[in-house]
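Attaching a single structure in structure tokens format; questions to follow.
The complex appears here without one of its protein chains, the remainder shown in place.
When the chains are written out, they are named A and B in that same order, and each has its own residue count from 1.
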Amino acid sequence: MVQKEERLIVPDEWFRPKGKDSEEAESVVRPSLSYWKDAWHRLRKNKLAISGLIFLIVLTLFAIFGPIFSSHTVTGTDFPNQNKAPSAEHWFGTDEAGRDVFTRTWYGARISLFVGVMAALIDFFIGIIYGGISGYKGGRTDTLMMRIIEILYGLPHLLVVILLMVVMGASLTTIIIALTITGWVGMARIVRGQVLQIKNYEFVTASKSFGAKTPRIIRKNLLPNTMGPIIVQMTLTVPSAIFAEAFLSFLGLGIQTPFASWGVMANDALPVILSGYWWRLFFPAFFISMTMFAFNVLGDGMQDALDPKLRG
Amino acid sequence: MNEHQLDNANELIRNRQEDVLLAERQGESDKKQGKKRKRKVVSTEKVLTVENLHVSFTTFGGEVQALRGVSFELYKGETLAIVGESGCGKSVTANTIMGLIPQPPGKIKNGKVLFKGKNLTKLSKAGLRKIQGVDISMIFQDPMTALNPTLQIGEQLTEGYRTHHKASKADARKKAIEMLELVGIPNPQERLKQYPHQFSGGMRQRIVIAIALICEPELLIADEPTTALDVTIQAQILELFDEIQEKTGVSIILITHDLGVVAKIADRIAVMYAGKVIEIGEKREIFYTPQHPYTKGLLNSVPRLDLKEEELQPIEGTPPDLFSPPEGCPFTARCPFAMDVCDRVYPETTQISADHAVNCWLQDERAKLVFA
Partner (left out) sequence: MAVYIVKRFFMMIATILIIATLTFFLMHSIPGSPFDEERTSNPTIQANLEKFYKLDQPVTVQYVHYLKSIATFDFGPSIKKPNESVNSLLARGFPISFELGMITILVAVVSGIILGTFAALRHNGIIDYMAMAFAVVGISVPNFVLATLLIQQVAVTWQWLPPATWSSPLHMILPTLALATGPMAIIARLTRASMLEVLTQDYMKMARAKGLTPFRIVVRHALRNALMPVVTIMGTMLAGILTGTFVIEKIFAIPGMGKYFVESINNRDYPVIMGSTVFYSAFLVFMLFLVDSVYGFLDPRIKLHRKDGDV
């Protein structure tokens, strides 16, 4: 009965063919964003990743300009003010030679960031060449190159790094060399995987049939499409390099420059930590942890942003 | 090609041969019995009643109204095919009946699923578990992913039976062998110990069917059971469905977008569009006298031997956005007979015959004047 009544409500004049000019037909089309814009959009929503990014920007600025704010030089000693707690004079306190921890922290940041970024960059270049060739050439070349990687992958990295550092002596250059000799393998694997995935895409076949040469195909078509996971890998390489540098400092293989890295500062603080000089350890340890944290959350965030299928 | 790939290839070839062999054997036995598919006598006893079912999903983009008032009935021993384009809500319907809608993000907003006098949408998880796999079973689309790659198929077959019937290992094993025989897998004793990767696609789907049937359910929901298979294997699996229904009297809900499959084994057809059942009825009536323009379009878009290629007509356009579904008939934007009324009000159900109903304004007296 209700049916009948409802039917009556519909006015007769609605029964005429619908005009083709109707608006609704193609109105609701979601704006489609490009891959990178889309990824950036998603990354921006990830508050943790963005705060990591901001922290890293601020840290970089301080590493460059921080010492300007300080009236102390990095190696300038201040006797008899050794091991003084943070004060208006020494914001982060002083160490056993009366040097200003605030100034030294920013110089340490330079070393740690430099080591991390350089390691990531060099890994990136070696990895992309090796992995790119291996994945693109395929066949026997690939099998051979992957067998080599498999064996290198089995090497305990940090041990090899220790070994190299012992032999080469500790310096900024040797630490980066030692870290990259072992580090590129992971990157090469990822690049190869990406290349393999994309190799058979139609547009590559298309450019091949137009007679494009191998290097050109790699540069123009393959690389832009493999960047996502590679950028993530680079972002995650930085904290592990920073950790490795700090770790080596603890083994007495720290960088011997006029000023100390964070790892060396923390290691130097160990014997006196029980004397209550907490600031000696706190500042370098805090910045190591925060930097690693920032890179880790940023890397995770980028992974989520670049690979939306993993979102729950 | 390395050895590993070679092994794989050999295995696949072996499996293929088995498939073909099976097909031949089946054909022979059919011939022997002079079997021609006879018209089933479908009882009038209702197994399942779905009433005004509304299901939504909360996503990043907002709320998707996947089901917007789905109603139908299923009788004992019949096969009901639910057809429609992807995204029309047919799989959501199946998952809702099965109690597999993850909540959240899913939510059953309204409606009932009545099975044996119980409303399944109101059951607790523990209550549902007493029905899942025992009274209602499900078969999934892709046999390659539906089996757990790390468990022997014997375990995957028997675990449901053992859970529900508290059966001993030996009893369950006996039952499993029986089931593998039923679905036509040779050497069942030996195969129980094998892993899914050691079977071909068609074989795996047979195993999935065996798993679904092991507790002798009253209702079997098959979600695109043949889509992922080769055409020859498809035919075998469809045969198997028929055979099983004959032997066990199970009711089947078949979710598919393949009208060829529907033509073969369905008794009744429900056509879904944008979260609603827009036409439902006995198979012949739907095939020969479709009423809804969408149903007609669907039938015209299927390649048929008796039609020339030019006569094939794909339906232009895409289904509406279910974030903000239209108030009126969702098909309006694509409908060649759209009227002003279609946009504004959703049409009531019109009963065409005892077993054929449609929701379309063209059934209204006044529309008949417009397109006279």
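Assume contacts are C-beta pairs under 8 Å (C-beta built on N, C-alpha and C of every residue); 3 or more make two chains touch, one makes a residue touch a chain.
Since this is a predicted model, take the numbers as computed values, not measurements.
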Legend entry - Residue touching the undisplayed chain, where the options are B:Met138, B:Val277 or B:Leu362: B:Met138
Inset, instruction - Check the options A:Leu56, A:Ile111, A:Ala246 or A:Leu306 and report the residue that touches the missing chain. - result: A:Ala246
Legend entry - Given A:Ile57, A:Leu144 or A:Val166, the one touching the chain that is not displayed: A:Val166
Legend entry - chain B, residues in touch with the chain not shown (by the definition above): 3-4, 7-8, 10-11, 14, 98, 100, 125, 128-134, 137-138, 140-142, 145-151, 159-160, 163-164, 194-195, 197-198, 208, 211
Legend entry - Residue ranges of chain A at the interface with the undisplayed chain: 48, 150-151, 154-160, 162-164, 166-167, 239, 243, 246-247, 250-253, 266, 270, 273-274, 278, 281, 285, 288-290, 292-293, 296-297, 300, 310, 312
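Quick note on the criterion: only the chains that are shown with their structure count from here on.
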Inset, instruction - State, to the nearest whole Å, the distance from the C-alpha centre of chain A to the C-alpha centre of chain B. - result: 47
Inset, instruction - Over in the complex, which chain A residues touch chain B? Could you list them? - result: 3, 6-7, 10, 12-18, 22, 24-25, 28, 30, 311
Legend entry - Residue numbers on chain B that touch chain A, as the complex places them: 60-61, 317, 321, 324, 326, 332-333, 337-345, 348, 361, 364, 366-367, 369-370
